[in-house]
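Okay, handing you the structure first.
Heads up, one of the protein chains got dropped from this complex, but the rest are sitting where they should.
A, B and C are the chain letters, set down in written order, and residue numbers restart from 1 in every chain.
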Amino acid sequence: MSRISYVNQMEEWEQEFSFSIPINVRFSETDMFGHLNNTVMFVYFEEARIEYFKHMEFMQEWVKMSVEMMPVVADLQCDYIRQVYFGESLRLYVKSARVGTSSVDLHYMAKNEQGKICFVGRGTMVNVSKKTGKSMSWPEEWKERLESK
Amino acid sequence: MSRISYVNQMEEWEQEFSFSIPINVRFSETDMFGHLNNTVMFVYFEEARIEYFKHMEFMQEWVKMSVEMMPVVADLQCDYIRQVYFGESLRLYVKSARVGTSSVDLHYMAKNEQGKICFVGRGTMVNVSKKTGKSMSWPEEWKERLESK
Amino acid sequence: MSRISYVNQMEEWEQEFSFSIPINVRFSETDMFGHLNNTVMFVYFEEARIEYFKHMEFMQEWVKMSVEMMPVVADLQCDYIRQVYFGESLRLYVKSARVGTSSVDLHYMAKNEQGKICFVGRGTMVNVSKKTGKSMSWPEEWKERLESK
Partner (left out) sequence: MSRISYVNQMEEWEQEFSFSIPINVRFSETDMFGHLNNTVMFVYFEEARIEYFKHMEFMQEWVKMSVEMMPVVADLQCDYIRQVYFGESLRLYVKSARVGTSSVDLHYMAKNEQGKICFVGRGTMVNVSKKTGKSMSWPEEWKERLESK
């Protein structure tokens, strides 16, 4: 799997994940080819990302009207490795792969019940000002929390 | 089709529609049974309803921050008549079937390229106050516009 | 709530449910009005219905290529009672309200963490032949299982 540019060494990369959420593949998420439609992985990434941010107590802050920052997705990508079918129970992992001044690069990995990797992904989130739309530095304490996970 | 409680006499009901929008069935909207997933009709109803409200120049008002009313869906229903497949081009019709003091009962009908009805539906929209969440009477002029279409 | 035609007496109706699944409201399921988009309830109904059918060991049969029956949704409806927001954990209940020769009328109820009903619904499922598309009688043993839940 050397074709995946953001994965240097697969076993090592795989072992750096600790946070994960369970995902049940919905019937409405399949398509006429009989498997999980390729657009749904990004819905799962969003769910995992938000649970990860909740776990770090960021999400609760961002949705407050009084808080002047919000997270914005700068880019997203997904590499499809194994077909996923209706009724499968996946485990979706997230980690902070690189923490910048006002951004964080998140990596994603989905495994099926046999522990096989079905798809992986990554994407940069930027912390922006709700007023100006410009990027804002992470509060120092948030940066530390991101770096520790 | 006497089983559909909100359709008294089908031909007459069918002829009362004038507003419609085109819909292309997306691949991601099918499911592993090979046809349009049954949850997607409500996405189409919403799209048609909003275009209908735009056509009457309501939607532009509702999304304004300064306007104190917003439309709320009270209920929705759909009766499935014919399977719909990927790549079909549908025409989705909407009409105001009954206009109340602060609500409107909208009816929906989807036809395929052969002019056959694939599914029909209905639902009540209520005009509510953004502040209190309580229903608000339609402005008189809006009520007239709804009754004329 | 006497406006909901399929609910005779609310407390009694509510107590007839026993099967339920947990649902977490996803961020991507909200809309710009800040709450759960009204089309998503039908996705939840489908997920609950399928888990209910799995629980009765029907779903495993239906998806088999060798089995000549499949379930088809004849109609669906939803009554919206309380707004639902991102991050809420719902419990979605399903029951067989009436079992016909080749159909079943399913009822749905969603409660939030405070035990308040957020939305309810119903819909008829018909058992049809994969070959002819015509309705097929339930196997006797399936009918019994449906009637007992």
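Following the convention adopted for this analysis, a residue touches a chain if its C-beta (ideal position, glycine included) is under 8 Å from a C-beta of that chain, and two chains touch if they have at least 3 such contacts.
These numbers come from a predicted model, not from an experiment.
*Asks:* With the missing chain put back, which residues of chain A would touch it? List them for me.
*Replies:* 32-33, 37-39, 42-43, 45-46, 63, 70, 72-80, 83, 133
*Asks:* Applying the definition given at the start, please give the residues of chain B touching the unseen chain.
*Replies:* 24, 26-28, 43, 46-47, 50, 54, 59, 63, 86-87
*Asks:* For review purposes, identify every residue of chain C that touches the missing chain, sorted by number.
*Replies:* Spelled out for chain C, the touching residues are 27-28, 30-32, 34-35, 37, 39, 86.
The definition used in the following text is that only the chains that are shown with their structure count from here on.
*Asks:* Pick the chain whose C-alpha centre of mass, unweighted, sits closest to the average of all protein C-alpha coordinates shown.
*Replies:* C
*Asks:* How many Å are there between the centre of chain A and the centre of chain B, using C-alpha atoms for each centre?
*Replies:* 35
*Asks:* For chain A and chain C, what's the span in angstrom between their mean Cα positions?
*Replies:* 30
*Asks:* By residue number and range, which residues of chain C touch two or more other chains?
*Replies:* 43, 46, 63, in rising order.
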